[in-house]
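All protein chains of the complex are present and in place, except for one that has been dropped.
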Amino acid sequence: MGSLHWKTSITRVEPNKILVRGYPIEELMGDITFSEAVYLLLMGELPDKNKAKLIDAMLVSSIDHGATPPSVLAAITIASAGAPLNASVAGGMLAISRWHGGAIEECMKILLRIDGDAAQEGVSYDEVAERLVKNYRDKKMKISGYGHRFHTDDPRSRRLFDLAKQLGIAGKFVNIAEALKGAIAVVLGKELPINVDGAIATMLCELGFPPELANSFFMMARLPGIVAHVYEEQTRFEPMRKIHPTDHDYNGPDERHLKQ
Amino acid sequence: MGSLHWKTSITRVEPNKILVRGYPIEELMGDITFSEAVYLLLMGELPDKNKAKLIDAMLVSSIDHGATPPSVLAAITIASAGAPLNASVAGGMLAISRWHGGAIEECMKILLRIDGDAAQEGVSYDEVAERLVKNYRDKKMKISGYGHRFHTDDPRSRRLFDLAKQLGIAGKFVNIAEALKGAIAVVLGKELPINVDGAIATMLCELGFPPELANSFFMMARLPGIVAHVYEEQTRFEPMRKIHPTDHDYNGPDERHLKQ
Amino acid sequence: MGSLHWKTSITRVEPNKILVRGYPIEELMGDITFSEAVYLLLMGELPDKNKAKLIDAMLVSSIDHGATPPSVLAAITIASAGAPLNASVAGGMLAISRWHGGAIEECMKILLRIDGDAAQEGVSYDEVAERLVKNYRDKKMKISGYGHRFHTDDPRSRRLFDLAKQLGIAGKFVNIAEALKGAIAVVLGKELPINVDGAIATMLCELGFPPELANSFFMMARLPGIVAHVYEEQTRFEPMRKIHPTDHDYNGPDERHLKQ
Partner (left out) sequence: MGSLHWKTSITRVEPNKILVRGYPIEELMGDITFSEAVYLLLMGELPDKNKAKLIDAMLVSSIDHGATPPSVLAAITIASAGAPLNASVAGGMLAISRWHGGAIEECMKILLRIDGDAAQEGVSYDEVAERLVKNYRDKKMKISGYGHRFHTDDPRSRRLFDLAKQLGIAGKFVNIAEALKGAIAVVLGKELPINVDGAIATMLCELGFPPELANSFFMMARLPGIVAHVYEEQTRFEPMRKIHPTDHDYNGPDERHLKQ
């Protein structure tokens, strides 16, 4: 052991043996889903089946949102210049930043603060939420996780809240998110829906994730979407084309539904 | 529609409506796993339950391999300089390249070529495989997907082949991979095990993935591992520490097993 | 010295002493230009004053080309999502790839091959060049460094060739580049101008750079341009704007000229 010796608590690797957070990897393979393995890796323990189902739903909710987000536009612009897939994807990751995906972390911090302040002061979530919204209004700051420039009633948010209730995971953070929605209506005089960032933030709080990992959740979810767009760019378009950020539409399969 | 108008076939986005490959996203949420959604996004159709199980096992197999791979070392070196999570992860992605993860694509191309040549010439996989191994030997080239500098009997490979058989997915590419293993033993006079890259390559061939997406499969699988190491770096270590690439060991949970 | 001990021949760092390729850095500072230091670092020796002047001209020639190249579009797309300057610039670097900047390396390889074949076979550059152009034509391949979709008479190419002649650096590679231009006219029946990539490739060959460093030359030259565009994005535009790849024009200073 030299002077630079260090320790890691994630995975133990020995010849013919790989233990992820203590579990032999070949036992996990075939027995748990990738989403369960993600939770194990990031949180250190396996989730129960209901949590696993919610994590799957959250990851699925953000897997793609078409070609307009900056992560996709950056990735396909890089791909169009002839870069390999991994470099294109890395460029997409770099765009998952403050204004694109970053609202999840911001919203988590707001929800956690309302929880903390309410507990410390012994007052209701409504009271703390109203104070916070007034404070944001006075500083002309937006409350992350509420309102959407495109979807007025985001099907992903609704579905996540419904699932959380069905799965018995909806707890105090769902209440806090709703208190905050109410406070916005009272203080700002308008109904702002909880958007998908706000819904994921609420769920990550319920699951006990630290806000510092919020961005990684979005990165993991969106990576397959970025890959699909880069692969489409590489296989369908000429190199160096001029990529219009909005003047495109969809020509994939027609609307269809899961078989019951 | 302007002169730069273009079309994408992945996801249709309209106000309050998001269709991924035709499916309303809120129907997918709660009903399919993230792995099934990955397959849908990349391949255009939902996998059956057995394929979904194999994809989960493949993604789990590569979710982490400790702190020594260059993707992790690059990512934590960047994190240690104070970069945010997404930039650190992007740096890790850039290292998933020819010598790190790239063997999957190389191996897929070899397996597909053996399949194609055998079909075209009407000869056995063994014959084509022996010819190919001789050719590689003469050019002093390594056959990707066979042999491992660390694991002589990789538990992940064995498990993937077993699962493919149990799930009824093992088909001609499993035979080709075994023919190639045999040819290596005959021509090179040594037993080289199929490593995890080779096993994943075999499975991706069975599932019909194009080799150009092989690298993305590894990126999706390893992303949570890179995130976990970056988060550990950020929360456990001083900035700018000197990161030794091998002089580290594991101090996480002891070996443990899934409850039956 | 441990088993991982290794050696580097670039810069020697000791307390209060930094020797770049052997020279104390404080002696270089104030005495040589950055371009001379670039040459020293990459080639191991200081250039003479004429070479230094040509390198400056080459770096200046590629410092910016407006907002349309994919490196700039990728960088400002990432910046627009809220990423810091260095991540935006890194995204731009990722787009300096096969179809964007990559022509310099390709063209260098062609010029070096013509030189090598002519020497080995004892025939003229014209003869080898014509054979090569026919070969490319038959394979429907483009010859990198010739023709431009936008500039029919690129002022940068002309200036670089003029400077190389004035500075006494124009040598066999200028002749080869001209032989190749002639061969294209003869074989393809059209006049294709040497574009700026071809001109830089010719100069890098004259200066003895290996083609593997061609891309780095373009990266070093273009980095300030990418920085300027990212900074403009950050200071002039709203986050998350939709960035049109061509529908923009210039509103900076009017045309002006250096004082004589």
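For reference, chains read A, B and C in written order, and residue numbers begin at 1 within each chain.
Keep this in mind: a residue touches a chain if its C-beta (ideal position, glycine included) is under 8 Å from a C-beta of that chain, and two chains touch if they have at least 3 such contacts.
Every value quoted in this text rests on a predicted model; they were computed, and no experiment measured them.
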{"item": "Those residues of subunit C which, in the complete complex, touch the missing chain", "value": "1-2, 4-13, 15-35, 37-38, 41-42, 44, 46, 53, 55-57, 59-61, 63-68, 84-87, 89-91, 93-94, 96-97, 150-156, 158-160, 163, 212-213, 215-216, 219-221, 223-225, 227-229, 231-232, 234-235, 237, 241-244, 247-258"}
{"item": "Positions on subunit B where the hidden chain makes contact", "value": "2, 68, 70-71, 73-74, 77-78, 80-83, 87-88, 90-91, 94-100, 102, 239-240, 242-246"}
{"item": "Absent-chain interface as seen on subunit A, which is shown", "value": "4, 83-84, 86-87, 90, 245-246"}
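We adopt the following convention: only the chains that are shown with their structure count from here on.
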{"item": "Distance between the centres, which are taken as Cα means, of subunit C and subunit B, whole angstrom", "value": "36"}
{"item": "Separation of subunit A from subunit C, taking each centre as the mean of its C-alpha atoms, in whole Å", "value": "40"}
{"item": "Mean-CA-position distance for subunit B and subunit A (Å)", "value": "23"}
{"item": "Shared interface positions of subunit C, touching two or more other chains", "value": "83, 87, 90, 245-246"}
